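Apart from one protein chain that is not included, each protein chain of the complex appears where it belongs.
So, chain A:
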Amino acid sequence: MDLTTLTYIAVGLSFALYIGIAIWAKASTTGEFYVAGKGVNPVINGMATAADWMSAASFISMAGLIAFLGYGGSVYLMGWTGGYCLLAMLLAPYLRKYGKFTVPEFIGDRYYSRTARIVAVICLIFISFTYVAGQMRGVGIVFSRFLEVELLTGLAVGMGIVFIYAVLGGMKGVTYTQVAQYCVLIVAYTIPAIFIAFQLTGNPIPQLAFGSTVNGTGEFMLDRLNHIVTELGFLEYTTTNKSTIDIFAITLALMVGTAGLPHVIVRFFTVPKVRDARSSAGWALVFIALLYTTAPAVGAMARLNLTETVQIGAVGDPEGNLKFEDRPDWMERWESTGLLKYEDKNGDGRIQYYNDANADFAAKAAEYGWAGNELSVDRDIMVLANPEIAQLPNWVIALVAAGGIAAALSTAAGLLLVISSSVSHDLLKGTFTPNMTEKQELMAGRIGAAVAILIAGYLGYNPPGFVAQVVAFAFGLAAASLFPVIIMGIFSKKVNREGAVAGMLVGLVFTMGYIMSYKGIFIPVLIENVPENWLFGISPEGIGVVGMMLNFIVAFSVSKVTAEPPEHIQRLVEDIRVPKGAGAAVDH
């Protein structure tokens, strides 16, 4: 069977599974729509959280990023896992004890302020929409490469599927579909990794192959990689040229941002008990770690495979580079997507792939008769092209396509759901039309989800210029706005309404302003985005950390000089700190 047919079968079967689950798990109350009736087993919730969390960026882009960044890619590995320790220990159990439906609802109640709630809703909607646009782009890439359909058709199909299970099933439908999606994506991710690890090192476990010797060389994989890439003028794989403070700040911003992302937090509202919220975070990280410890091995192996495919002999030897006409089929296939480009700059019909930005090496390259780097590879294709590079059977490639779509759809659904619940529950029921019945609220939630899907689809089709920067934006904002107010709401009884609102606004405005002025989002670039211009040497990706600190400082200072929170709020804080007790009656 040819690849396209197999891919249609794999993707089609996975879609049928998701729709089947949606019909089985239809939500009939707001409790089921918002938090799956708080009846989800902690291990199952862990799995759903893993799928919710691991987006198209984790599945499609991350290993490729690491392949080209080497040690520098560690910020994503630590940053996107370490946040679960914060979630488990600082947020999830207390928010579950509080037992409401949304993150802004907790903020509004704890700070006895409608303003605080609305500011939180604005942060949430902004974070979630920037994030969801990236997912839709992922769906588009997979569809256009593997199913050879127009981007618009691909998007429409993806939106249709999410529509069915998110609008009908609400959180309940999303939860059980995410479990299925996790299974699809983890199998799709690990199978090619196992094959490639075995081919390269004889050890099938990627995490161990990563530290094994490469077949036929007796050289450790990372040592070999270091020497091959430095020979071509690239930076040593196990080092970085980023400053330590920037690596530190980015890692911290990603960790704290993870813990402040509403679509992740809300997953812990769906388990029955406080202790389930704790263990569920542990299970989530187990399921995430399966992919996240595989990804750096995949990245290193992909880089090695790519480099050795092109550089077949000694560097500088005219015979040492692959002839363009001899290039493998996968390169040819990816050229048609425009994500892989070859330009024969020196007209020798061979592919030179090296770092021409390195002045010393470029001079040496000129002596070899090389006229510049001739191959550009979009990092987003590394994972998707991996099975083809390793010449794995077509069904593996089809599975990877289904996995990529699963990763994108599961995250998109989680995001769309928090957007719709904050509109129907926080804005309508909680603020503007408090008299609506449960049935009306449920309908509003469904309409909200449907509208959000349409906007997400539009953003996926017409990506605003900043889609590539969503990481910086979404995480920076979550770190600077939502995370600090939630933490202070639990760990301090003294932070009050005025402090929280001022803190959130300062954190938000500072972080947005910084990212916008360096990256030119919505406005022209105000300051050139180079390390010399950064505040404390911290790049826009890591600036959320400074925003977070400002938020804490402002909130504590303002709270000091304004009136203490009322007595019942202080009691509320005491209640959420203890799993059982006076405040246990908060189950709808």
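Here are some notes:
One rule holds in what follows: contacts are C-beta pairs under 8 Å (C-beta built on N, C-alpha and C of every residue); 3 or more make two chains touch, one makes a residue touch a chain; residues count from 1.
To be clear about the criterion, contacts and distances are computed from a predicted model.
Choosing from "DNA-binding domain-containing protein", "Membrane protein", "Two-component system, chemotaxis family, response regulator CheY" or "Zinc-finger domain-containing protein", the protein name stored in UniProt for the chain missing from the display reads "Membrane protein". Checked against the full complex, the one of A:11, A:36, A:200 or A:221 touching the unshown chain is A:221.
Although one chain is not drawn, the whole complex shows that of A:17, A:151 or A:286 it is A:286 that touches it. Residue-wise, the contact with the chain that is not shown comes from A:247, picked out of A:25, A:247, A:501 or A:546.
Check A:199, A:213, A:309 or A:431 against the missing chain and you find that the one touching it is A:213.
Only one of A:18, A:34 or A:71 touches the chain withheld from this view, namely A:71. Interface residues of chain A facing the missing partner chain: 66, 71, 73-74, 77-78, 81-82, 84-85, 88-90, 93, 207, 210-213, 220-222, 238, 244, 247-248, 251-252, 273-275, 278-279, 281-282, 285-286, 289, 292-293, 296, 491, 574, 577-581, 584.
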